[in-house]
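Written out below as structure tokens is the structure these notes cover.
Of the protein chains in this complex, all but one are displayed in their positions.
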Amino acid sequence: MIDSSSLLRIEQLSHRFGDKVAIDHVDWKLDQCGVVGLVGPNGAGKTTLFSLIAGFLRVQGGSIEVLGGAAPGSRSLVSRVAVMPQDAIFARDVSIVDQMLFLRALDGVTGTIARQEVVAALESVGLADQLDRGAAVLSHGMGKRLGVAQAILGSPELILLDEPTAGLDPANALQVRDLIRSLGKKALVIVSSHNLLELQDLIDEVAVIVAGRMVASGPIDEVTGSARRFELRLGRVISPGELQQIRDEELVRGVSQDGTQLTVDLDASADGGLDAALDQLLHRLLKLAAPPRQLREGASLEEAYLRLTGESEQEAAPLDDRTEDDRTEDDRTEDDRTEDDPDESDAPAAAKTSDDR
Amino acid sequence: MAISDRPGGLTALAALNGFFAISCGFPGLQRIISSYRLHAHLQDPEATANRWSRRNLESLIEADVDPQQMELLGILGLVVALLLAVSVWGLLKRNHWAGKWGSTLAAVGMVSISWLAVEVLPTDLVRGVGMNLVRQMFYPLFLLIMVHGIFRKDLRLR
Partner (left out) sequence: MMGRWQILLHARNFLSHSLRSGSGVAFIVLTVMVGLGCASLVFFPIESELVTAKEFKENAAQGVGTFLAVATLQPGKFSTLSEQIESEELVELAMWGRYLVLDHPVLLSLTVMLLGLLLPVLLQLGSFACIAGDVQHHSIRYLLPRTTRTSLLLGRLLGALILSWTVITGLQGAVVMYLGIVLPLDGWSALITWGFQTLGALVVLTVPYVALGVLCSTLFRSPMVALMGSVGFTLAVPLIAFSSRQAWEPLGNLLFLLPWGYSHHLLSPDETVVVKTALYCLGHGLIFTVIAVLRLRRADL
């Protein structure tokens, strides 16, 4: 029996596009407001899952219950669920403000109030000066921000954002992240993104989907398995022997080196948690007369992601086994893909499959 | 990023204006040439060597066509064609003056030509009367409604 208090409950959800299995017996339950990340490799089924929750695609197997028991796309969910689809475009022939006003009118809000809300939403994503422009002239990033703006119109209880910061410049990405954070206080916001470092700062829970199967879901600490990654810049380059000494520390799971840069995975699950692990690491460095000049938390989620998706074995060697050159190359490739190639995701593949049917 | 956010309707309207520019310009040019020939024929009927041309000009004289009025109609046709051509550019560039007011003047000009042609020219030269005339009047009216109504915001001063 479905718990009526669930904001989202998915049971044994399956979906196919022809012969291709896009979603494979997925179970997922989200009970509280907050920001939830949905991550996975390209073609893993993230956009398909979003489309199923939003009601764009018909449920083929299993069940989805949204906001206390309603089926996706049902009348009771109208204006309670907001979606920022990844691949949708706004109408070319009508100005942005008119399109937003129309969306608000569908919610039953018109006139001055609607206009004020629309202008406020566009201001919050930095598009207030584009009100009378057509959507066709917007850049990729502006289009993304417009998508976010339409999703935050009104008071949706469930917000699905598919790659909301992909292609945005750092300032706008920060603005959108702040917006998502504030939305998460009063609604359930599910965000899919390839930028794991960004997600790590933003989300309360995470779900990892690989080849249509949900391989992990839950609070971020649970999913990362208490492994915390830290990036350190030292005053000098340490020797392989010294590196081995760091590696031998009880609470250090792995270390890699790139010149004066160290990337260390710590085990925060032991007694004393993260503080104890950090204490151990810093003591060792001080003993080696290599005090860190800079220390910052790295992408622990990325480590967990690579572990869960199996990409760490296939594409990136484990930290311990990697040489300096390997590490740099692999990590740069990953970073480049997520930062510079925002369109790389499963959405086009899914849409294409859908179109081809 | 798309090159322009111009509505498809404005592009279609520009294309139609282009078509009507041609359909106004060529008859205008033809009327100016005919008026000069008519003038020359009135001064010296023997100067027109071609038998078909002579018969054609004589039929115009029989219909009491004034070469000056015909010339005026021709010039008006060319002016309207020019206005329409300018409005094509204006509509494509979403220019207030060239797009909106070029189209407006062109529409008024098209109506004037149709009306003057009925008044001045014999029936067979107007290419039909009545319902055909209604048809000729439709596009200018439609153009006025579109540029002053539907695309009012798109063609306003920026």
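Worth pointing out:
Note that the chains take the letters A and B in the order they are written out, and that residue 1 is the start of every chain.
One rule holds for everything that comes next: a residue touches a chain if its C-beta (ideal position, glycine included) is under 8 Å from a C-beta of that chain, and two chains touch if they have at least 3 such contacts.
Just so it is clear, the model here is predicted, and its values are computed rather than measured.
Although it is not drawn here, the omitted chain touches the following shown chains in the complete assembly: A, B. Checked against the full complex, the one of A:N42, A:S79 or A:S182 touching the unshown chain is A:S79. Considering the complete assembly, chain A touches the hidden chain via residues 54-58, 73, 75, 77-79, 81-83, 85, 87-91, 93-94, 99, 102-103, 105-108, 147, 150, 156, 351, 354-355. Residues 7-13, 16, 123, 128-132, 134-135, 138-139, 142, 146, 150-151 of chain B touch the missing chain (whole complex, contact as defined above).
Throughout what follows, only the chains that are shown with their structure count from here on.
Those residues of chain B that touch chain A in the complex are listed here as 1-2, 4-9, 153. Residue ranges on chain A touching chain B, taken from their complex, read 92-95, 132-140.
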